[in-house]
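With one protein chain withheld, the remaining protein chains of the complex are depicted in position.
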Amino acid sequence: MSFNTFGHLFRVTTWGESHGPALGCTVDGCPPGVAIDEAAIQHWLDRRKPGTSRYTTQRREADAVRILSGVFEGRTTGTPVQLMIENTDQRSKDYGEIAETFRPGHADITYWQKYGIRDPRGGGRSSARETAARVAAGGLARAALAELAPDIRIRGYMVQMGPHGIEGARDMDEIENNPFWVPSAQTAESWGAYLDELRKSGNSCGAMIEVAASGVPAGLGAPVYAKLDTEIAAALMSINAVKGVEIGEGMGAAALTGEANADEIFLGNDGAPVYSSNHAGGILGGISTGQEITARFAVKPTSSILKPRASITKSGQPTEVITKGRHDPCVGIRAVPVGEAMLACVLLDHILLDRAQTGGARGAIG
Amino acid sequence: MSFNTFGHLFRVTTWGESHGPALGCTVDGCPPGVAIDEAAIQHWLDRRKPGTSRYTTQRREADAVRILSGVFEGRTTGTPVQLMIENTDQRSKDYGEIAETFRPGHADITYWQKYGIRDPRGGGRSSARETAARVAAGGLARAALAELAPDIRIRGYMVQMGPHGIEGARDMDEIENNPFWVPSAQTAESWGAYLDELRKSGNSCGAMIEVAASGVPAGLGAPVYAKLDTEIAAALMSINAVKGVEIGEGMGAAALTGEANADEIFLGNDGAPVYSSNHAGGILGGISTGQEITARFAVKPTSSILKPRASITKSGQPTEVITKGRHDPCVGIRAVPVGEAMLACVLLDHILLDRAQTGGARGAIG
Amino acid sequence: MSFNTFGHLFRVTTWGESHGPALGCTVDGCPPGVAIDEAAIQHWLDRRKPGTSRYTTQRREADAVRILSGVFEGRTTGTPVQLMIENTDQRSKDYGEIAETFRPGHADITYWQKYGIRDPRGGGRSSARETAARVAAGGLARAALAELAPDIRIRGYMVQMGPHGIEGARDMDEIENNPFWVPSAQTAESWGAYLDELRKSGNSCGAMIEVAASGVPAGLGAPVYAKLDTEIAAALMSINAVKGVEIGEGMGAAALTGEANADEIFLGNDGAPVYSSNHAGGILGGISTGQEITARFAVKPTSSILKPRASITKSGQPTEVITKGRHDPCVGIRAVPVGEAMLACVLLDHILLDRAQTGGARGAIG
Partner (left out) sequence: MSFNTFGHLFRVTTWGESHGPALGCTVDGCPPGVAIDEAAIQHWLDRRKPGTSRYTTQRREADAVRILSGVFEGRTTGTPVQLMIENTDQRSKDYGEIAETFRPGHADITYWQKYGIRDPRGGGRSSARETAARVAAGGLARAALAELAPDIRIRGYMVQMGPHGIEGARDMDEIENNPFWVPSAQTAESWGAYLDELRKSGNSCGAMIEVAASGVPAGLGAPVYAKLDTEIAAALMSINAVKGVEIGEGMGAAALTGEANADEIFLGNDGAPVYSSNHAGGILGGISTGQEITARFAVKPTSSILKPRASITKSGQPTEVITKGRHDPCVGIRAVPVGEAMLACVLLDHILLDRAQTGGARGAIG
């Protein structure tokens, strides 16, 4: 990861501001011959796009993606793929009053301090709008994964909204049936009520999202500093507003004993190892075990709220900030497809890295 | 981060196995003219080295560092600094029996699967012994920080051992007075009793460590994928056995409202911004605010335990594993100086990155 | 350099095909606050654009650049700058017949062999049209250099066309007065006659270009693998059709004795070193001396010619290729502004790298 680029071999460079003419990403290093078109990428963007329910920002963006390069007659050519999304519903006047004021919890003040200049329109580069480019890149990554590792299935879902976890057992079939991507119909209902209340009061809340990948082959990852858990953690932590990341047991691993934590190993019927449990989250020593990879990340509450907060202006005067505009009461909701996209990109990148170094050869067991 | 290298401009490449002749790191990109000698680096290595109390492995390694390049007459020259530590107390026979068996919770099986070959002696490359090289690099980073940003103070300490948190108020002056680097004399005592018990039973436990840096100038970090929190998270997650990382509120941010989470801003007496709180952990939008940077990471329990665990051999036969040898009952203890070292390296790297792009210029407030 | 990206800190990723909807570059890592607008970049693009004389391709492209991100109110913000150029005069039908045939001297066959798919329209990614993006990036680099190192002056000019060198003494004031950027009015005239002849016969020729930078501060470059001469060589060699690169004496250094080659050093009136000669081309040990940096590169003759050449089709049938379309009889002409742009980017990148590592400090002489 380097400034605005992530990935070693499947390299994604995102660009663009919230209220500029467009944003997008340049994806370099994609394998050639991958079947892709705009509709396939649009599918994933539509899941992230604003205004799909009353629980997300009311900004109306079509988020229509254009493929400007790297694809010929429906297949990638191995050259850079430029994915561009034009901004169409900028209302920069909404933000006029914040050009001179630093919103608490925002990057306004740090961008100003670092660069001595900032694009204040909609948060500029620090806007969550940047994540649309990630989702577009993730769409391409998924298309490549479908060809290189068709067993991989990636799913994201919310597991906590504000202080509220999932009520009752998880029902993964419910994920697509509610605006929160929570695997529980009952929970979706009570979260909806909670968020309505919060939104009306001009407040916001945080969220925790889990992303999981099944069907991942054993052997992905590259010790020591490109451990698969390191790379997933970095990818998720790079998403706006994320403040914590866990793999498998995560922070809870601190409380366990070695006896409880060690996933026991058996030989499965197909000759591949199976495990009694998955405290490791599918990764041992930085390398995938073949079990499901599970990661969680926490998104802080949207900082743009109608509740007044004390702050200062650029000239150092004390002021009180109420952030109008069209904001997500729980930006974590739209982080679900973003987390999925990042996981897809990391897995593809490591499939490429692995076949570079090992050629896909594997140590035999049994 | 790339395989065995981390850092953009202050780049550390570590090498070496647990039971090979030596291990070390090549540090490239260090500023020239930094005062350094072997004793200054040894100071930090001695904090991590094994056998310093009955709570760490009884392997006896002097961990004596040699500077082989990049330093002339007590100052760095700007060329690569090679820091080498010879292994002196390898007892590979301790590990003979595990060459054909996969220890649950270890990288044995994944290294085998990925590479088709592994150095089984002491875990080879996946051993926590690799972290000695990180601490050596961190010693050099601290020396450079002392010249470039002398106000920075980095401290690590344990905040949880197994299920036990800190009892009572934190007393930071106690950190150096106990083998756990816990900021509480009373807690140190009860943790000691807990760990004695655990060790005798052949078990182990996890831990949570906090690392904090005060005196960090505002403006470090590089959106979007080299956010300072991303970089710290990756650096900490790359440490052996780490399964979760948090910045500021961390995973707890999910439970907060926007009103509670937004650190209010005021103008301090010296003209610099001050904040009512530090939920952000000193980082907003990926860029340092000037507040204390706080990060926590969870270390899973040592997987090498005397409790029998089910596993398989390379030939696929079921077996039961009891890991003899000399192991840490709580490897998290020795992770404290490692976490500090990683934070030092990341901060130095970002000071260099920042002065590259901005020349150190800053937007004025007031 | 990595696939479609070059530069360490001032990083340019180019994208786009000759006959796709657009091409461009994402420039990451530009210092903030640099004054820039589309007109300033267009100035440099207009020097490279096709159709400006009868000696270049008759394709009519406005090469109008749009800044899509990273600039706010006429200044860079430190975030990625997206520079896009829409293709407007694609006539892909010109190329229909070559989709199944490999043109000798072109990348047709190697792209096909490597990727198993290629965009045949106008050479796709391998077209010299890609260099427009380099020139755009170079325009931004020049704007940054104007602020960071205002004494630097970069100039490119042709020193050989086909077998013909410069006749008589160089007159640098003539460079802008002829379509070949050759520093000699007389030479321009005879080259024109030569090229007219060549063009009419359906043939093409190679060229040699020199790029020079004066006013470069001493101390740029980073041994051992990022030597300034290495970086300039790589930057120039990456330009389409370039087959050789020289710094200072270049290939001619092989023939010299040590006595002849060693530039003697004196102390100048202003306290800075001066040299009796500049065999080194302004670089010693990979680091700039403060003298003029001089590099030359050879561009092979355009492979698209009307002369019939033997080749094969994708199905392996023998065929004869005559490349119609609109091609440069001497593509080296338009390589002049490209070489300048690459040199500008490398110098800016190294100014940033240098201030990262050394903070701009210098060893004193005298």
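In order of appearance the chains are A, B and C, and numbering begins at 1 in each one.
Keep this in mind: contacts are C-beta pairs under 8 Å (C-beta built on N, C-alpha and C of every residue); 3 or more make two chains touch, one makes a residue touch a chain.
In this text the structure is predicted, and so the values were computed from the model without any measurement.
J.: Could you tell which one of C:Ile67, C:Met208 or C:Ile293 touches the chain left off the display?
T.: Checking each option in C:Ile67, C:Met208 or C:Ile293, the one touching the absent chain turns out to be C:Met208.
J.: Thinking of the whole complex, not just what is shown, which of C:Glu38, C:Glu189, C:Asp263 or C:Glu292 touches the missing chain?
T.: Final answer for the missing-chain contact: C:Asp263.
J.: Of the residues in subunit B, which ones touch the absent chain?
T.: Within subunit B, the residues touching the omitted chain are 2-5, 11, 13-17, 20-24, 26, 28-29, 32-33, 66, 68-70, 72, 75-82, 84, 114-119, 124-125.
J.: Against the chain that's been left off, what residues of subunit C make contact? List them.
T.: 1-6, 8, 14, 102, 104-107, 109-118, 125-126, 130, 160-163, 198, 203-208, 218-227, 229-231, 233-234, 237-238, 240, 242-267, 271, 273, 276, 279-281, 283-290, 296, 298-305, 307, 309-312, 314-316, 318, 332, 354, 358, 361-366
J.: Taking the full complex into account, what residues of subunit A touch the chain not shown?
T.: 9, 29-33, 78-79, 148, 223, 352-353, 355-359, 361
Throughout what follows, only the chains that are shown with their structure count from here on.
J.: Do subunit A and subunit B, two copies of one chain sequence, contact each other through the same residue numbers, with over half in common, or through different ones?
T.: Counting shared over all numbers used gives more than one half: same.
J.: Averaging the CA atoms per chain, pick out the one whose centre lands closest to the mean of every protein CA shown.
T.: A
J.: Could you tell me the distance, in whole angstrom, between the mean C-alpha positions of subunit B and subunit C?
T.: Measuring from centre to centre gives 45 Å for this pair.
J.: Centre to centre, by mean C-alpha position, how many angstrom separate subunit A and subunit C?
T.: Going by mean C-alpha positions, subunit A sits 38 Å from subunit C.
J.: How many angstrom lie between the CA centroids of subunit A and subunit B, rounded to a whole number?
T.: Roughly 26 Å, centre to centre.
J.: Pull out every residue in subunit C that's touching 2 or more other chains.
T.: In subunit C, 29, 32-33, 78-79 touch at least two other chains.
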